[in-house]
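Notes follow the structure.
The complex is shown incomplete by one protein chain, all other protein chains being positioned as in the whole.
== chain A ==
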């Protein structure tokens, strides 16, 4: 028995350590206060605009530490937060609403580390400060709205086709229409079935009335619920951009919940106002004598005209009269033109809306029509020291298209630049039509100083706990204790490296998970070392004792860790927020500790004691 590791095992350990060190390294560098500037389309500003920003900062005497385009934004770094806030103000004013200027803390990771994609850990809100909202989408309301639209549409259509009904009533997920005679019901069935293929129709009779029941199938109901949540996510995302948050998280959670996390945001009142805005849509005719519009936005115009800003920049002059509002839209889908293959959006209006659209557009073929997106917001602002609620209304033209032919209840907007544009337009059209109400069911705000405080305390706890365990192991197991200590250090580095690589969120309970892992990671070594001691007591030679100790402890260690992993995985699967953060570090810690505590310490033991006869083990 000589206890030597083959070279490749040493290499594996060395490589793991080097990689671990490299990816853990970015966490040692600090952060700069910075501005993150993007266009509303989500791209970095163009070169002239970048120059304009830098010139502006130079003019204002604000010293920038550096600037550069990263991913899809321009990042300007400053020496302190004072300069950052001043710059945010100036740049925000100069660039206007086509750009998002967000405050951010940019990690000062050196370029060579960034080149291998090494980034610091992503800190959770409890460590960096910010707002967390959990929002619930009222999907029932969305379904009710959809059903009510069917009721209205049925009434209009039956009236127009001169089919006499006695009653149209809403009953859960179905619409019931009552008739006096069976043939009339048959006629209604034929008419409605063609128009609404998605509904399931059935007929029955009671109390001498002939009833036609149109049921919205479960699949359609789920589709509406899904759409309602999806739309809300889209609108929330647009609004969060307005808030100027550097790294917002907007995610669906479960069936009808949405998580919104806004790091760094402290003004929760404003955040809530903006997130809670309602949106509508309007169709307007473009004033053809001034198209494209070349005047100034504030220039006086004819009383029945109005200048509207365009989402992509620029302005259009529209007629004040509204052709149609968003309530008449039942659906909007992005797709492709079957003839040209270009992206398009298909809009569906209900019966009444289709009629109005048809009447209007048949007189305006070849004219241009604009879709205006309107958001109503209530904002709480401090005016002369008092809190006041201010209603504001923002209007934007999201699309201008030529009317090719008289339109009906189903029409298309073509001539869009790319599929992304058609997709966004469809989402906005739907967002403006049936927004299911959302309410905030959970809110957590952590001030930035508390966040720093949490980091400091967590760091202190890890350090002290770690130091005590290291000391104890060295005293209790001597040289082998030092092996275990080295493994603990390696384990800590690997946990931090894996967390950084996965960009998993580190939370306060996550730090607790690391602390707990430190305590438990030595368990594997304790098991091994106790076994070695036992073997030595039983009279084994040092080399045999080392070998037997590791071999016999292995299955125990595996069983113990697998069962702990089962608990950690259950925590991860069912936990939310803080619990998940804890589960992540626990899972990672268990896996890395297996590696360092078994393979790492064995490598050290082999290196120090391996291949020597008659050696005395210091254990």
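The working rule: contacts are C-beta pairs under 8 Å (C-beta built on N, C-alpha and C of every residue); 3 or more make two chains touch, one makes a residue touch a chain; residues count from 1.
Assume contacts and distances are computed from a predicted model.
Among the names given as "Thiazole synthase", "Sulfur carrier protein ThiS", "Protein-export membrane protein SecF" or "TonB-dependent receptor", UniProt records the absent chain under the name "Protein-export membrane protein SecF". Looking at A:215, A:479, A:520 or A:591, the residue that reaches the missing chain in the full complex is A:520.
Note that of A:217, A:447 or A:611, the residue touching the chain absent from this view is A:447. In the full complex, chain A contacts the hidden chain through residues 126, 133-134, 136, 266, 268-269, 272, 380, 387, 439-447, 449-450, 453-454, 457-458, 460-461, 464-466, 468-469, 472-473, 475-478, 508-509, 511-512, 515-516, 518-520, 522-523, 526-527, 530, 533-534, 537, 550-552, 554-556, 559-571, 573-579, 582-583, 586.
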